[in-house]
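Please read through the structure below; I'll follow up with questions.
What you see is the complex with one protein chain gone and the rest in place.
Labels run A and B following the written order; every chain starts at residue 1.
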Amino acid sequence: MKTMAARLGALLCGAAVAAALPLGAHAEDKVITEWDLQTTPGAVAVIRDAEDRFEKDHPGFKVEDSHILNDAYKAKLKIAFGAGEPPCVFSSWGGGPLREYVNADQVVDLTPYLDQHPEFKDRFATASFGAATTDGKIYALPAENTAVAAIFYNKDIFKRLNLTPPKTWDELMATVKTLNDNNIAPFALANKNKWPGSMFFVYLVDRIGGPEAFAKAVDPAADGSFTDEPFIEAGKRIQELVKADAFARGYNGLDYDIGGSRRLLYSGRAAMELMGSWELATIRNENPDFVDKLGVFAFPAVEGGKGDPNNLVGTLGDNFISISKACPYKDEAFDLLMKLTDDTAAAGRLADKRVMPLKNLKVEDPFLKTIVKMVGEAPSVQLWYDQELAPALGEAHKDTTQALFGLSMTPEEAAAKMEEVAKSAH
Amino acid sequence: MSSRSLSPGRIAIPVLGLFWLAVTTLPFIFVVFTSLKTQQETYANPVWALPESLNFSNYLEVLQGLFFTYLKNSVIVISISVAIILITSSMAAYALARLKFRLAGPLFALIVAGMIVPLHITLVPVYLMTRDMGLYDTPFALIGPYVATSLPISVFILTEFMRQVPKELEEAALLDGCGPFKIFWKIFFPLSRPGLATVAIYNGIMLWNEFIFAYVLTSSPQNRTLPLAIWDFQGQYSANIPAILAVVTLTSLPLIIVYAIGQERIVNGMMAGSLKG
């Protein structure tokens, strides 16, 4: 009995090995996994096209991609790396979370590859590598879009009430008052998700203290901290807006992902929204009739502030693509990265109303032109805090900002909480 | 009937019944009505206004997408899971209720205590195992966790149930020379049918709607189950409320149809084996 079972086992095993061998040797087996968080048909098409071109150039390679929505993507990527089974090529937002992966020695340093292809590297706007750089080494390529936060507004309402886009904080407060007097909510804000409200805070800190304020606070070697005056003042201004009823009702509970804020714009119940420039593409898909009424202006200057009013908050790249150290085919993976960010891909994205951060991109669309011009004139583009900061600190930033909006924390308390978390991280 | 005078109970019952009817159905009516409106109507008209015209385009669009793939995955995963739950939990329940061995008491307590394990603890380890087994991002990844998390309550229900099977039947079978396996298969399994129905229906409904494991253990739409359809469609439509609510309606519909057809049997089934604990 025993011997027979053993023989049978051996036979089966042999069969399995034999069956596995040709497969292992077969060229088809070389799979490069690619994960990203693009779920709209236009964005997915660009990626698939680049992958098809890659497969053509590298016979025997296959790219298996998955496109996963935002929140699920974050959780999944984290679990996959934790499990030691990361995808070969993956997207992130750069900044703090990417650095977390870099510090855990999980991400391939792309600098040597880029040095081999200087003409490829030099196409990118220099500043766009900022969010992908740690200790002078580049770990990701900016891939998807140039997104900066600006104030979208309903031109019809502004015209009817004889309003012009406010250039300073005081003018903004006056605009808020006029709109309220006419029973229109000044800002639509969907802050259940916390990052939309964070944009106000980041802009205010930048306008009040300049980009240095934040840079000093995050650098343990510098003498700055999150309790510095610009952070507290930014909190105060947010609460000034809240107390002036600047936000449409329910702002801390509205869900951006189900269009909680845009519905207010569409219905004319709110006049403005501070949002990333992707909002235009979204509105175009969702409610094309509304696009004609839509205007955009930069976040106003704060009187007496140190920051240049041309400074922007946003991201040059939006998503950044990297190679994981676990990837068995790193050289090929880098070629895939190049295909995903080459001129063909850039043209595809442009047709989908997204602007890759390239130096010589010809933009025709008037709105996108405005964005490109704003970026070109900006002395500094501050990456969103929740993406720039280490994850735990980024969460604390979002939590405290939501609390500021809810008036359940004073600016001083919020600042102290941030500094406490920042300290415990070092 | 008519001779009985109107006691407070006679009035209160229909009033209460109607009131609760409104509470449960109004949200559904809101969903269905809104899903038939155009986007513009949802901004311009009050919520309770009837749709200006019946606009089925949202439904068509969803049905032409991957809807049936999600549905197929749900059906496969849930039927396999429920079958495994029934077999494993009834076997365990039989041993705990009827076979005399020293550890029966503590083991029963331990298994039932599984009900209090917070499921989210298990996410990361379960994910690792799923990868190692090569099941990641397949509908089959869900079966293991689904069965395991349903076992405690199923074993609990069935053990209580099997304890009530009359001793005489078992004794007669023993005298007849049946071993425990035969006794289980020929007597306890069939006699527990009401309890098994409860377990199947209860777990079937709960797992049909499960989303956290499905969310983490699968990633491509081709392999996902129905509750995630809303999640995935949300990325496409976001502020298009009628479209989202059409998805809500469509994803809820299969279970509602099954329930409407088998209503009597489902409620009775759930009741029959219901925990007499």
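Everything that follows uses one rule, which is that contacts are C-beta pairs under 8 Å (C-beta built on N, C-alpha and C of every residue); 3 or more make two chains touch, one makes a residue touch a chain.
In this text, contacts and distances are computed from a predicted model.
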Protein that the absent chain corresponds to, by UniProt name, given "Heme exporter protein B", "ABC-type sugar transport system, ATPase component", "Carbohydrate ABC transporter membrane protein 1, CUT1 family" or "Paraquat-inducible protein A": "Carbohydrate ABC transporter membrane protein 1, CUT1 family"
Touched by the hidden chain, restricted to displayed chains: A, B
Residue among A:Ala149, A:Ala234 or A:Ile258 touching the omitted chain: A:Ile258
Contact footprint on chain B, counting only the chain that is left out: 7-10, 13-14, 16-17, 20-21, 23-28, 30-31, 34, 42-43, 46-48, 87-89, 91-92, 94-96, 99-101, 103-104, 107, 111, 113-122, 124-126, 129, 144-145, 147-149, 151-152, 155, 177, 179-181, 184, 205, 208-212, 226-228, 230-231, 234, 241, 244-245, 248, 251-252, 255-256, 259-260, 263-264, 267, 270-272, 274-277
Touching residues (missing chain, whole complex) on chain A: 74-75, 78-79, 81-82, 97, 100-101, 103-106, 191-194, 248-255, 258, 260, 263-264, 267, 269, 390-392, 394-395, 399, 402-403, 405-406, 408-409
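Everything that follows uses one rule, which is that only the chains that are shown with their structure count from here on.
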Contacting residues of chain B [partner chain A, same complex]: 39, 42-44, 123-124, 127-128, 131, 136-137, 215-216, 219-220, 231-232, 234-241, 244
Of chain A, residues touching chain B in the complex: 35, 39-40, 66, 68-70, 72, 75-76, 79-80, 82-83, 85, 257-260, 262-263, 266-267, 282, 286-287
